[in-house]
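One protein chain omitted, others in place.
Moving on to subunit A:
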């Protein structure tokens, strides 16, 4: 792993099943993640992905690339556009720094409305 290494783009179709199953698997029962009527009443277009899942998918993206032996030290994300069903979440990433035994990987997960998630995943180099 060295600075400049690029991670191949990963495209994940966002389905209602994905949004609901990941919300429940992260034990997040907020209605906006599984009930479209309630989500729309709250001013949202549809149900949308929860934050624990945005973090988890960054974990998966880096793990799928680096291999299961990777030791993840931290995941920091900033949230942008909501990830709604029937959109596509497109991940791209690059190793931006390797220093003091830690590789910092910059990750972006984009949807049609713009960046859903931007952040860094720190792994043991």
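A few points about this structure:
We take it that contacts are C-beta pairs under 8 Å (C-beta built on N, C-alpha and C of every residue); 3 or more make two chains touch, one makes a residue touch a chain; residues count from 1.
Operating definition for what follows: contacts and distances are computed from a predicted model.
For the chain that does not appear here, its UniProt entry gives the protein name "FAS1-like dehydratase domain-containing protein", which is one of "Carbon-monoxide dehydrogenase medium subunit", "Iron transporter FeoA", "ABC transmembrane type-1 domain-containing protein" or "FAS1-like dehydratase domain-containing protein".
Among A:14, A:47 or A:75, the one in contact with the hidden chain is A:75. Check A:1, A:51 or A:113 against the missing chain and you find that the one touching it is A:51. Of the options A:5, A:28 or A:94, the residue whose C-beta touches the omitted chain is A:28. Remark: the residues of subunit A touching the chain excluded from display are 18, 21-22, 24-29, 43, 51-60, 63-64, 68-69, 71-79, 122.
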